[in-house]
Each structure stands twice: as C-alpha cells, then as structure tokens.
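With one protein chain withheld, the remaining protein chains of the complex are depicted in position.
Chains here go by letter, A and B, matching the order in which they are written, and residues are numbered from 1 within each.
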Amino acid sequence: MSGQHASSQTAARVRRLEERLIDAGLTSDDELDGIIGRLLSGASPANGARVVARAWIDPAYRERLLADANAALEELGLSMSTGPQPQRFTVVPNTPDTHNVLVCTLCSCYPIALLGPSPSWYKSEAYRSRVVREPRAVLAEFGLELPAGTGIVVHDTSAESRHMVLPMRPAGTDGLAEDALAALVTREGLIGTAAV
Amino acid sequence: MAEPRFAVGDRVRALPVDPPHHTRVPRYARGQVGEVVEVQGAWPLADDRARGFGSPRVEAVYTVRFPAGALWGAAEEHWVQVELWESYLEGAT
Partner (left out) sequence: MARVNDVGGQSGFGRVTVEPDEPPFHADWEARVYALNVAMLRRGVYNLDQFRDAIERMPPAEYLAASYYERWLHAVEALTAPRSGDG
C-alpha cells in the first residue's frame, strides 16, 4: 500500500489550501492553532461524564437537565454555544424499560463540546447504516446485551439538536463521590453503545 | 414564524419527496407515518440554507418517532426518532 505516500500528498494539498485561505485574508495561523488547541483541551467526554454524575447525585438537577439541557449545562460552566451556530441540546435518560442510542445517518452530527471529537466508528457507514435498522445486533457487537424486555430508541440526529444519553447509575455505587461516579462514565455510555 | 402546525401526539407522514438538492429527511423515513413526540422550536430550513438563500424559511422542527417494524418490514421492535422540519410533513390518520 502507498498509504504513507498518499497521506503526504494529502498533507501537501491541505498546506496549499491553507496558504490560499490565509493569503485571501480568510483566516490566520493563529486562528487555526487556537481552534485546534481549544478542541483538544476543552472538548472531552469528561464534560458529559460530569453532567451525568451530577444528575445521578442530585435529583433536582436531573429534572432540570431533562427539561432544559442547555440551561443545565450552564450551571456547570459548560455550553453548546461555542460552535459556528447555536445548538439545542437534549439529554435522553435510559431506564429499565428504555435504552437510547445516538446516530447521525446523514453525516456525523455529534455533541463535540460535551463528548470530544467523535470516534471514527460513529462516523462510519457501517454504524450509520446498521444501528437504525438492527440496533440490538449492533449493541451486542459493542458488548452490550440488553434484556429482551428493554425497548430501544434510536435517535437519528437529523436537524440542529444534539443529544446525549444519560446512562442508569450502576448498582453498588451508593457510597461514591461525584468525581468517582464521573470516572465510571465512558464516551460509549454517553452515545448509548455501552451501559455506562 | 407561524405557530407549529403539529402538536405532541399527532400522527404525521414524512412526504415521499426526492428533492434534487440537500435535504435532511432520510430516505428510510420518506412516506412513513410516525408520531410527534417533541416540538423543538423553529429553525432555518436546511434545504434553503444549503442553497445559499439569503432568507431561509424558518419552520418548526419536530421529533417524530417511527416504529421500526414499519420502516424495515422486519421483526425489529425498536423505535427510530428523526428530527424533521414542518415542510417535510403532512398530517396523517
């Protein structure tokens, strides 16, 4: 394979594009570095995990989160308004009866501010094509075997809302502090391809 | 914008459209009947924004829940929720 070669050609193509846009006065090196830096330092599933842990220990916060997630984020110093356009944010709670899982079949919509850059599998045709049609099989491949009685809701993110799953609090975690609870939450739990 | 035409609990059909431009109604939902489970407020219509219209139509967006059995004709028993602009929808019984 000529992967290395192809990649260096692509890198050169990107440099030409970058130079052209900087020369046209449309951006600058500083701006581009800043965008990348803020993404890598600020956007992380740790943000989503904090929200989940707070909702687990504070029933009133959970209620506010489910009623108006944008406002509930602000309480924790988080925001979905940092991107190029505002996004409505909702949190969908898992229950013993209902499991939620997220997808964007048309492209790759994803709550980056709260979950970090999305994993390649989320953006893959395999995931996007299959999870709307056979979610139980896809979840099983992720190692999540749901009880037969649990209904599944697949959320296809097709407009300007972004969603996050609120996993159920695992049994046996009563004594844990908020930070320790947040550490239990995974990115996959927030997408719905894992239990927590 | 006008008041939302549909309310939570209404049955709606995604129009069997096939526009020659960008749209946000997935083909698997086209022509299918579902139930409005949430009214999301008003947003500029993606189809108009994609075409660079200076004043895109601003319309209610609805979360519509479709039964998977109707979409895929299979034994699947899950639900698929899709977020659809008002002009993608008509009332259904």
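As a convention for this text, contacts are C-beta pairs under 8 Å (C-beta built on N, C-alpha and C of every residue); 3 or more make two chains touch, one makes a residue touch a chain.
No experiment lies behind these values; they were computed from the predicted model shown.
Listed residues A:18, A:58 or A:145: the one in touch with the omitted chain is A:18. Even with one chain removed from view, chain A keeps its contact list with that chain: residues 7, 10-11, 13-15, 17-18, 20-21, 24, 26-27, 31-33, 35-36, 39-40, 83-85, 103, 105-108, 116-117, 119-121, 123-130, 132-133, 138, 141-142, 156. Within the entire complex, the positions of chain B that touch the omitted partner chain are 18, 21-22, 26-28, 46-47, 49-52, 71-72.
The rule we apply is simple: only the chains that are shown with their structure count from here on.
Centroids of chain A and chain B (each the mean of its C-alpha atoms) stand 23 Å apart. Residues of chain B touching chain A in their complex: 24-26, 28, 40-41, 43, 46, 61, 63, 65, 68, 71-72, 74, 76-85.
For chain A in complex with chain B, the touching residues are 88, 105-106, 132-136, 151-161.
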